[in-house]
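Of the protein chains in this complex, one is absent; all others appear in place.
Let's look at chain A:
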């Protein structure tokens, strides 16, 4: 019998296929129920005009009870956006991906949240502790103990 996460993800995938993604988000790869890839682009006037980023989702068996591991892809010539909450290795410091995750959220809602996070950015800069974090960061961003200190962006 298919696991809960597979059933839930197959429902989400069917919805994406039927209704399409929101503007600026396209499904790049969803061949299994382990990892999906999306491209994300900030629409309208913003600091990230005409930049396209790739998001990687990794799901474990407990999805949607536990959050998916979400990060920007930084290999194959792709880069992570320069943003105060995005590290240069693609890891994202966002509460909804950690303690604030709720099973009600879905892949698409995470994409939209990150899109609006980029859109509301005022200044393109890396997080203050970027170099230190990147040097010691684990492969999976879920293993990082995030300290959410800024609610404004």
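Quick note on the criterion: contacts are C-beta pairs under 8 Å (C-beta built on N, C-alpha and C of every residue); 3 or more make two chains touch, one makes a residue touch a chain; residues count from 1.
Quick note on the criterion: contacts and distances are computed from a predicted model.
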Hidden subunit of the complex - UniProt protein name among "RING-type domain-containing protein", "Polyglutamylase complex subunit TTLL1", "Rab3 GTPase-activating protein catalytic subunit" or "Mitochondrial zinc maintenance protein 1, mitochondrial": "RING-type domain-containing protein"
Full-complex contact with the absent chain, from A:32, A:100, A:125 or A:139: A:100
Hidden-chain contact residue, picked from the options A:4, A:23 or A:52: A:4
Residue of A:39, A:66, A:88 or A:144 touching the missing chain in the full complex: A:66
Footprint left on chain A by the chain that the document does not show: 1-2, 4, 7-8, 11-12, 62, 64-66, 99-104
